[in-house]
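Worksheet: the structure to be examined is printed underneath.
Here the complex is missing a single protein chain, while all its other protein chains stay put.
Think of it as A, B and C in the order they're written, each chain with its own count starting at 1.
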Amino acid sequence: MSSSGVKIAYFGPRGTFTEQAALALAGAVPGEPELVPAATVPLTLAAVRGGAAVAGCVPVENSVEGAVTATMDALAVDEPLVAIAEAVLPVRFTVLVRPGLAAADVRTVASHPHAIAQVQGWLATHLPAAEQVAATSTAGAAVAVVAGTFDAAVTAPVAAAHFPLDVLAEGVADVDDAATRFLLLTRPGRLPAPTGADRTSIVVVAAAERTGVLAEMLTELALRGINLTRIESRPQKGRLGEYRFYLDFDGHIGEERVGDALAALHRRGQQLRFLGSYPKAERALPAAVGADPAGNTDADYTAANAWLTNARLGTLA
Amino acid sequence: MSSSGVKIAYFGPRGTFTEQAALALAGAVPGEPELVPAATVPLTLAAVRGGAAVAGCVPVENSVEGAVTATMDALAVDEPLVAIAEAVLPVRFTVLVRPGLAAADVRTVASHPHAIAQVQGWLATHLPAAEQVAATSTAGAAVAVVAGTFDAAVTAPVAAAHFPLDVLAEGVADVDDAATRFLLLTRPGRLPAPTGADRTSIVVVAAAERTGVLAEMLTELALRGINLTRIESRPQKGRLGEYRFYLDFDGHIGEERVGDALAALHRRGQQLRFLGSYPKAERALPAAVGADPAGNTDADYTAANAWLTNARLGTLA
Amino acid sequence: MSSSGVKIAYFGPRGTFTEQAALALAGAVPGEPELVPAATVPLTLAAVRGGAAVAGCVPVENSVEGAVTATMDALAVDEPLVAIAEAVLPVRFTVLVRPGLAAADVRTVASHPHAIAQVQGWLATHLPAAEQVAATSTAGAAVAVVAGTFDAAVTAPVAAAHFPLDVLAEGVADVDDAATRFLLLTRPGRLPAPTGADRTSIVVVAAAERTGVLAEMLTELALRGINLTRIESRPQKGRLGEYRFYLDFDGHIGEERVGDALAALHRRGQQLRFLGSYPKAERALPAAVGADPAGNTDADYTAANAWLTNARLGTLA
Partner (left out) sequence: MSSSGVKIAYFGPRGTFTEQAALALAGAVPGEPELVPAATVPLTLAAVRGGAAVAGCVPVENSVEGAVTATMDALAVDEPLVAIAEAVLPVRFTVLVRPGLAAADVRTVASHPHAIAQVQGWLATHLPAAEQVAATSTAGAAVAVVAGTFDAAVTAPVAAAHFPLDVLAEGVADVDDAATRFLLLTRPGRLPAPTGADRTSIVVVAAAERTGVLAEMLTELALRGINLTRIESRPQKGRLGEYRFYLDFDGHIGEERVGDALAALHRRGQQLRFLGSYPKAERALPAAVGADPAGNTDADYTAANAWLTNARLGTLA
């Protein structure tokens, strides 16, 4: 346990990619936070909402653990949480086996179905005869190997340090550049300062079921030169046909153009939830910088507001 | 001369539709203003800019005197002026003749070419043999009849009171519902209060020659539910291919959605000139009220701005 | 086995919601098709692509089995498949127990994590002391109960017919109106005829990483009055930041406005995959019918094309 008593919850169990991400993001929280696994994404967030943890780490995109929609749904309701950091981890898979077991002896290989799907090439070459078995997580598969239920598990690299198993192979993913994105979430408070390469996340519910309503919302962003980086729609309240939209875009709420766009979306939606402005994991400048057709800077927004004030007062030069 | 010494300039001469409009709009200026004709639209505006008159009345749309583009060009440059009132006059034409002259004796009929074009039906029936002669204004035609140069003049109704001529016929326009729009302009100062049925006029120069730039500007209005009522493009600085856009739309700069849209256009344009927010001549509610797809009221704008402030401070409920 | 030898593959195992959907949709395939479970979504689709089955049934939205992203990814690559029918099933859960077991004796309850999450209310009231255990599918949980590993399973109603277990409770979902959507997919061929209440699905990759590119694509739909019903973005080729967009919208490719919109998206995208036009499960008229701002019918499209031909030939009336 850390000396500070500060805790970061993460969607466990130990040995998954999410633990790896939580390790990478722990520096965003002062003190020497202890990492504490939670059984599900909702329980991870509940730990933060309830105060048991100061922050929570969950996957949001392309997780090999399949937890993405759970994250989206959990963030859209209950007490608001905001992201203060993100991590993008390369998806690398390790194959763990019971100590001493050779490849030729592996008859069953377990993992989360998403993970198994991403290592088919290696399995076909090296374990062509092994039965493929689905587990509830990559770490759960390792647990089952330790228990003797299966012979091998496809896991995150970090699992090798948690389980008394041998590493049969590393880097076995079919695609080299796959990646998973994670967020570190806290209760609302002081926002991370803008860095010039930030991302903003929101959930918005359109005010009306009306043709073109999403096109209008995205046009609000486009007209301000804001680059959308991700969009998801999720049925609202368990009903198909009524949707929440999850939007990620470049920029920080502290920037004028982003703030102005958020105000426009707030007016346009019946519900807008701010999920945070935080440094992008890839610290490169956003690809679309300068892509604002009008090329507006914060100074242009300030000048426009000053102009408006003067025009209303009749004091235009 | 009025006792107050207050003067309203108008694009004359006496006896034109513009004098009629100036009479109708004089109540917007305190005191008992004297109406003073100016020879051209630029001279009318110069009288206001220089202080010789407190206000100036000029035609802006569909004038039978053909002065519209002159007005547009004169408003876009030099010291800013803003409209405080508008008038829409039905286009009614009167035929004046030398005293005692019968229709059968009329061999020449003079007027501004736009006026002549609008009474072809009546002329074909009642003065089929008369030669049609172009004059520089409808009142100028009346002057020429007084001088004996021509036999008849097609004029504004008000001309009957200014010239020692007989009224041969009234209401001779081919189309009953033609109309001309006039503005009463002053130096910038206190704006007319919003009435709920106002119009705002601007001149804007796009910041860049870029495909779609006007579509973007109009989309800024449409996304805020603002109804465009008129648009003109005029070559800028005497060069074809570089344009100023003249826009009229429903609403008052004091309204949140209009102010927000103007700020957006200000950012987007390299030049934005505010030409005033003033009561619409037709006092009906704008046809498109409620047409905002998002249905936003001023309160929605205020709420969105308050929300943004709280989101930036991390104090969202 | 059916007499016809015609097979419909579905994402199994037997006893899941997907089997229920496959039963409901089997009528869309001539003959008396036999339903054959496949272990994963990709294997289900592979059976269709390879000809082992004439059609395949997979979940696409809000599945309690968590298979949605797998479906999306599997449809975007390899040989094209098109949907010919969809089913929307209410999400109803049944609790199965070993024969003779009373609620008071249940110490472990297993199911897919998404299913467990949706019955928390019932579990808190009726099985408050039971340990909740994750399984790889709802039917997998039933298998484990049969094997004696766990005491109870939360399953689809259909599972009661497949497993030698007792029904402890039915209709235990927290939310009454939850639903899951499934597609029945075939190799491209004759399309289902338009019914007036159809849906079209596509996958599109934007031609360029450019601010506003998705706003433009959705505006192409909105300008033609086409109601978007769902959108997802999925990272392409395993890389974050490059996305495929999955779009569902009202209408049939055989309709002029839908065909015109698809051609526009085809030009705009670097890849457009047509996933089918098929009757909507809810046979009501689309909510947004008549929402085309221009109100265009097929006849308007035909008339516009005829006009264009004449204008090009110089034969306009």
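The rule is short, and it goes like this: a contact is a pair of C-beta atoms (placed from the backbone, for glycine too) under 8 Å apart; a residue touches a chain by one contact, two chains touch by 3 or more.
All figures in this text were calculated on a predicted structure; none of them were measured in a lab.
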Shown chains touched by the missing chain?
-> B, C
Residue of B:F17, B:Y243 or B:F274 touching the missing chain in the full complex = B:Y243
Pick out which of B:H114, B:R187 or B:R312 touches the chain that's been left out of the picture.
-> B:H114
Kindly state which of the options B:T18, B:T186 or B:T219 is in contact with the chain not pictured.
-> B:T219
So that we can see where the missing chain sits, which residues of chain B does it touch?
-> 40, 42, 61-62, 66, 68-70, 88, 91, 113-114, 117-118, 134-137, 140, 175, 177-179, 181, 209-212, 214-216, 218-219, 221-222, 225-235, 237-241, 243, 245, 282, 287-288, 291-293
Could I get the residues of chain C that touch the absent chain, sorted low to high?
-> 80, 82, 188-191, 207-208, 210, 212-213, 216, 219-220, 223, 253-254, 259, 262-264, 266-268, 272, 274, 293-296, 300-301, 303-305, 307-308, 311-312, 314-316
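Heads up, the rule we're going with is that only the chains that are shown with their structure count from here on.
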Fewest touch steps from chain B to chain C?
-> 2
Heading the list of chain pairs by contact pairs is A-C
Once you find the CA centre of chain B and the CA centre of chain C, what distance in Å lies between them?
-> 58
Taking each chain's centre as its mean C-alpha position, how far apart are chain A and chain B in Å?
-> 57
Rounded Å distance, chain A centre to chain C centre (Cα mean) | 24
Residues of chain C that touch at least two other chains are none
